[in-house]
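Chains shown are a subset, placed as in the full complex.
Letters A and B name the chains as they come in the text, with residue numbers starting at 1 for each one.
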């Protein structure tokens, strides 16, 4: 009882920290994009967390943890089970309620990742429909394959806190969304040269990354699913060292390649390190963690350039951070993890490919259907004048007045 | 001892989360008002939390928890009792110090609610005097009626975490303050039509709501007064689901009524859901919580319109959020709670009415006296040019420079 109470306290705190990540995402996305689309981004973030929680309560939780099932898809019924809450033997690490609310906070994250990538030109209604389907059905079904005890966990696939199950799941949909949407006006010139579209509030973007890092204490720390002192504290150490190494590696490489001190790359390097360590945060030594983070940081710089060269326009770098580093982190478990070796490596690749399949196919189906019906892209006029004006009739800084000088 | 330690850890974390709500309030109030009054609002928020804590230490705590008393008013003496801290049998859920500091964080909240409603035209000095009296005397005496074991708890009145004891107590004073102050210049045109006065920083307002939601993990979670795993985790679930449902209901209703995607209404719906669930967060099923939150969300949209139609000018919607939803949440305990029924319903109404009486009378006396002596409203020139310039000789963004484009 004492131990359950302590474990449950830790899990509730981690839940709160993961919830706080939505503030981090909002700050990051808003900060790196243009002022005229600020309200739209904030609206999407608020929509995702509220609707996401309700959907996860209604169907997601029971799709993701269906109990005994065929390993591919199962469903334990609508809504939550108020009786289960009274059963304090549900788990030694947390109560039924804590289980739901902790997992519920994760669910919305996948859609948030997409939100940043498709920012500044996607229709609000289309995004909302995508979010509802992706969060209610795709994320939990895909999640059941490993965390719900499905075929990938049978195979020995390992993803501790979601490099693949959360970050790549969002990242693949971001990639598909960005491909179908096309680039923002002005992102590429007539010769296909990539131009820089600057963000409007870098202090908020920076705070967003620091808040995301803070939230990762709960994202990874809570994924221990108890307050086990050895494991939870190891996870915090590997998480923080990977974040630090990712940032520093991105900073150094971008400084060598572009001869500047690029804050945005530094920040994305930190996020890359965090995503990279997530799949194996409970299995790595500090040295492994630094190495995994540093490689993720290098990957960020290269992936951003590569994605750009494909004429894909990802305003906040979500694909590089969540997809590229999510894949890297998952595979790193096969290289550095406790069962590292050819077999584990292959299993990790199979896992990555399985998630690629379900996410690319499902998000393509959703986005493509939307494109052919309601449309997914705002009009050129709306894009030019900003989504805030057209979708919301609001201005994020309506009364902001300049000083004379 | 192990259990006390765990319980006390949870209570200290909840204390920290409730403290963080003051950052949320500051961001929300600043974001929804005009730039020229930003310093003034921040100053009030900082004043409330610092002076509020000192007053609660000096008199409030012992007025609110006077021990054995007549049920209406009692006082256990000035200051804190350093001896009590050594007594680890004080409670199974927390130490004496934690008890004080957790309750102290609540005390300041009531005044903060008023701060937002009277923003942009109230004299700073008058607001500071009001805050001192309200936080030092009215809030704790009113609180003693239920949480201190007074006549309302004898009657069977139930308010888990303060829909009435905190939010309505602030809301009633906000209503009185707004009535006596009058609307801001330009809020209503010559024909009495309500005009929109836009806020200056919606990203901060949005972050403010997310931080308040996060803080509510501690506000409601800590009101269990221990880390009891079943109760605390249920409370987090009901709290989050009500918040989500409140936001979604406000968003849908305002979309139907006004044909737009109004972020501010979405945000206030979330806050309404949070205030609404607060009185019964430990007694509701998830379905109840969603229902209570959704009704609160509907209430927000209607209350904002109704308050507007009364020519009451509440820049941040504090009366709709904290008073209307505070009353709703308290009464909802009589409809959905464990002892729901006509008797409980009546008791809840009596409780609401009792708090209405003490708060309206006392805040009227304070504000009216101030109005007749020092005055409560700034001059027209000061209102036009901004309180920052006149009360503080500062500019919140003095060096903010615009880009050429």
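One rule holds for everything that comes next: a residue touches a chain if its C-beta (ideal position, glycine included) is under 8 Å from a C-beta of that chain, and two chains touch if they have at least 3 such contacts.
Given the structure is predicted, the values throughout are model-derived calculations rather than measurements.
J.: Since all chains share one sequence and 2 are shown, how many copies form the whole assembly?
T.: 3
As a working rule, only the chains that are shown with their structure count from here on.
J.: Can you work out the whole-Å distance between the CA centroids of chain A and chain B?
T.: Distance between chain centres: 33 Å.
J.: Which of the residues in chain A come into contact with chain B in the complex?
T.: Touch residues, chain A against chain B: 1-2, 4-6, 8-9, 12-13, 15-16, 19-20, 22-23, 26-27, 30, 38-39, 42-43, 45-47, 49-51, 53-54, 57, 79-80, 82, 85-86, 88, 94-98, 100-101, 104, 124, 201, 204, 391-403, 405.
J.: Flag every residue of chain B that touches chain A in the complex, lowest number first.
T.: 2-3, 6-7, 9-10, 13, 17, 33-36, 197-203, 206-207, 209-211, 213-214, 217, 221, 227-230, 232-234, 236-237, 240-241, 243-245, 247-248, 251, 260-264, 266-267, 270, 285-287, 290, 395, 397-402
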